[in-house]
Each structure stands twice: as structure tokens, then as C-alpha cells.
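Showing just some of the chains, left in place.
Each chain gets a letter, A, B and C, in the order it is written, and its residues are counted from 1.
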Amino acid sequence: MLYIFLLAFLFFSTSSLSHGSVLDFCVADYMAPEGPAGYSCKKLANVTVDDFVFTGLGVPGNTSNIFKAAVTLAVDAQFPGVNGLGISMARLDLAIGGVVPLHIHSGASEVIIVEQGTILAGFISAAANTVYMKTLNKGDIMVFPQGLLHFEVNTGWNSAIIFASFSSANPGLQIVDLALFANDLPSELVVKTTFLDYLQVKKLKAVFGGTG
Amino acid sequence: MLYIFLLAFLFFSTSSLSHGSVLDFCVADYMAPEGPAGYSCKKLANVTVDDFVFTGLGVPGNTSNIFKAAVTLAVDAQFPGVNGLGISMARLDLAIGGVVPLHIHSGASEVIIVEQGTILAGFISAAANTVYMKTLNKGDIMVFPQGLLHFEVNTGWNSAIIFASFSSANPGLQIVDLALFANDLPSELVVKTTFLDYLQVKKLKAVFGGTG
Amino acid sequence: MLYIFLLAFLFFSTSSLSHGSVLDFCVADYMAPEGPAGYSCKKLANVTVDDFVFTGLGVPGNTSNIFKAAVTLAVDAQFPGVNGLGISMARLDLAIGGVVPLHIHSGASEVIIVEQGTILAGFISAAANTVYMKTLNKGDIMVFPQGLLHFEVNTGWNSAIIFASFSSANPGLQIVDLALFANDLPSELVVKTTFLDYLQVKKLKAVFGGTG
């Protein structure tokens, strides 16, 4: 009886669902068009709790590479539940001597928390090229303002694990070395726009697989 | 003659319409994909003044329910013209003794204006659990900051009518009673996360149609 | 006893208030500096429920003017509780034959609801100068997209009352007649930038108190 009364109360808000409204969230539908604000929303009927859960960050990344490091992303392209919510995560694994080289996230500020190990982390401000860096241990957190060059280096005696959170579902990731040396940007142009020596550029092009 | 001159001036801005640009508004197309910023836009050729007008708020809602209240929404799912414009409305009908129970709008701040009757309205701040509440009469307005628990109670001798405006086309509406007692959330879990007594939970599950 | 336990739990969130954090709202402090996002926040200790309540919209405005109309604002400059919340309101009184002349809100979309009377309301789109207008009666609502020219005319046999809501705490209000004819903008320049006749400009400058 009360039940019927309740339904009457809810009539209007229920009807608001008739057009598939995404009242509370917008889980990414990877098959539909994307726009500047993110992916289109999956139909509510197809959304499950697994869209909001991601288990990949519990697994170590493969650090057998030149950086002795690995980045495992949990951003909108892998983790549909964060689409449109202004947040995402990543895991960084740094083997002994590993480094996440100088990079930028064009679309997000970042907070890191050290899960294991000892690292040196820092960013460089644009206003006066000031370096803000510090050695961080387990449980320490540090924030990198949006769009500034920053880095993490494993300075400890063991491998390090870091969890990073971003203020966007799609933070972007531009690594300076790869931007310069892992594509077909002509070496002369790299020299011109960086003042590096030509031989240095050719050497790093070889390391990172670039041409030109 | 001047006419031709005018056309020449407008050539470029007219051509800017050739791709169906949404220069001024984005009326909801309920058949196309939705994204985090709202519904896709209806083709300009199909937009009419009726997309920007909504007549449903002039009609009393049905208050024959346990709350002795009704909520009539004019948000983006019913009112296509507000899509993307950051504003929407609703009508609240409160019979004598009626209540809009504790609820939250996750996506909007709200201003209410009393159209008829006398109500007690309030919200609870999160910072210190302070209650801000006041008796409101015809013509009085009150603002509820985004995402805070609030309520309206008819404390007068007649039915009350309230118009609410929201700072989003899609404000969301989460009623605590329904979130707890109108779904399959296990009763033990409700007890665990609210400290309510088990019998209290079972009683209200019965009232609001929940299971578990 | 439980009490002490509770306090322990809250220790950190309480300490977060030690710097006067504006966790939930930012009531305007009219004595402190303003910024692009609004007024500075009043100290939490000085905030009362009256900051969130405004009673001025229950009072008819004085329509004894050339427009036979009155605008009563409840925006951030009068209503401190809406500061930073992205919403505000106004009351429009239109005597018989009254008009809110062509105007724009630079910073907000607007929804109006007719409280009393019959009006003709409309806006003009920029993309193709299309007019979207309709006669509205009690309870009808209409939305005007941000920054577009719009108007309300009392077309009924009685005075009309309208409540307007805005998608900003500071919507702005620019009335074309006053922008052109109520200041010292030289008449020749008005002619040049509007193609109005010089005598027409001088006539309206006299009406609206302009010079030049």
C-alpha cells in the first residue's frame, strides 16, 4: 500500500530515465563517438560494478627496459568508470636505478604516494626554472602542478613502487626523450630547437628508435 | 542593393553554419549518444521554440504517497532546451504534513522559492555537522550548497508549493531513505554502515520496498 | 565513552578546519578582496542561516517607470550565500503593458517561471538571427541560453510576476537601451555603430538620460 504511494512520488524522477539520462556517471562506451569532454556514455542497463573497478594496478609492470621502469595506466582508455569524473590513476615500477624520465601531463596535476622504496622526485617551475625536489619514502606524497616537467628516480637499494593519481580521467603523458628521439623529427631540427649537439641527437635517436 | 552588401558581409559567418555548428545552444537529441557534458545536440533545423519551453511545472504533482509530497522535474531528460546550459528546475508539492526527506543533489547547488504555504527548510554542513534551517514563507528563497544533505517539511496548515532551480541541467537526486531501503543492499550491510538497528532497517525496507 | 572514540575518529577532519577551510560553501565577505571567481569567504564562525535566505523576492518592485517594470535581484551582491555556488535569482514585475526591454546576461543562462499573468517572452539566436518566442502563462517556464538577446512583454490584462533563475551567482545584466542611451557615448558614434538615425538617438538619449 505504502508501496504504491512511493511509486507515485517517484513517477517523475523515474520518467527522467526514459531518455537514458546519465544522472550519476558516464561509463565510457568505447564504440561510440568521443568528444572534448570524454567518451560517450554506456547505456545504463549495460553498466556493472566492474566498470568502476580496476585490478591492473596490483600487478608489477615489466621494468626490463632502458628506463628500468614501467608505467601502468588506469585512465579512461583502460578504466571506463572514470570517464568524465576528473580523476584517474597509474602505477610506477622502478627497478634499482630506475627512472621515470622528464615528462609532462598536459591535462592534469598529479599526486604520487610511495608504496615501496626510496625515490628522488621533483618538478621544475616555469616561472623561474626553480627546481623543487625531495627524497621520498614509503607513505610520503608529493604533488606536481599541471603541465610542469617532473621526474622520479629510484635512489634506494630496492625496487620502488609508486601510485600516482591525476586530476583528470585523461591526463596525457609526454616524455621528453620520446618526443625528441622516438619519431621522425629531423635531427637538424632537434638540434635547432634544443641546442643539443648533432651527434648527441643521433646517438639518442638510435637509442629510442627515432629516424630523421 | 544594400541587401547584397549585407550578404557579402555575412558570407563567412553563414558559412560557419555549414557544419551544423551549435553556436548558441545545444538542444538535447535523445536519440544520439550522450557524453559527460550532456546529450548530443539536435540539428538546428529541427529546433523549435517548444524545445525551450516546458509547461509541466504548472501542474500539481500527486502527493498521495508516504511522503505526502511530489517532485516534478524539468531537467535535461525532460526539458531538452536546458541541455548544456547549466540550469534546470523542479516543482515540489507538499501536502499538509508532507516532506521531501533528506536528500542530495550530487551535481548542483539549488535555490528554492516558496510559491505557497509555510515550510521548514534546512541543510547540514559537512565541515562541522552544523544545521542551517529556517521557516520560509511565500516569496522567501533559500540556497542549498552543492552535495549537502537537505530537506523541506511542510509546517503550515495548507499544502505548500516550492519551485527549485539548480546550477546544472542534470542535478541528480539521491534520497537517503531510498538509497538505503529501496534496493537490495543487504540489511546487515545497512546496519554496518549506518549503525541503525537491524529491526529498524527491516522495517524501513518493508516500507520502501527494499529486499535483502 | 563512545564519545571519546568518536572524537578520535574525527581528529583529522576537525584539524582540517584549523585554517578556516571553506569545505562546503563560501558566503560572501563584502569587506574582503574579490577575485574572478567571486567574493572572499566570510569566516565560518560568522556565517548564519540568514546568509542562505533572502526575503526580498516576496516584495513587488516599483513599476512606476518608463518600462512599467521592475527587476529585483538576488545575486551575489545582495545574497551572500550564493557566492561561488553558480546560481542566483531575480523577480520581475511587469505592470499592464510593461516590458523588460532587450537585454543580455553576459555570464549566465536563465530560466524564467511565470508566477502571475500572461507574457510574451523570446530570445534571438545569433547563428541565424532566428526568433524563438512564445506566450507563457502561470507555471510555464522558458530557458534563455547564455549571452543571447531576450525580452519579456506583459501581454495580459493584469500585472505579471516572473521569477528568474541564473546559472551563475553573478549573471550580469546589460540592457541595450541603457547601454546606448543612458551614458555619454557620443550620438554620432551610436549612429555609426547602430545605423539608427541621429534624431532617433538624440530622442532616446533624452528619454534615458544620456549625454553626448
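Just so it is clear, a residue touches a chain if its C-beta (ideal position, glycine included) is under 8 Å from a C-beta of that chain, and two chains touch if they have at least 3 such contacts.
In this text, all values refer to a predicted model and were calculated from it rather than measured experimentally.
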*Since every chain here shares one sequence and 3 of them are in place, how many copies does the full complex have in this file?*
6
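The working rule: only the chains that are shown with their structure count from here on.
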*Treating touching as the only link between chains, describe the layout with one word: line, ring, star, complete or other.*
line
_Inter-centroid spacing, chain C versus chain B (mean Cα positions, whole Å)_ = 20
*With chain centres taken as the means of their Cα atoms, state the distance from chain A to chain C in Å.*
41
*Shared interface positions of chain A, touching two or more other chains*: none
*Okay, in this complex, where on chain B does chain C touch?*
17, 21, 23-25, 44, 48-50, 52-55, 57-59, 74, 79, 81-82, 85-89, 108-111, 113, 115, 122-123, 125-128, 132-134, 136-146, 148, 163, 165-167
*So in the complex, which bits of chain B are touching chain A?*
28, 30, 33-37, 39, 61-62, 64-67, 69-73, 75-78, 106, 170, 172-173, 178, 182, 207-209
_Residues of chain A touching chain B in the complex_ = 2-13, 15-24, 26, 29, 32-41, 83-84
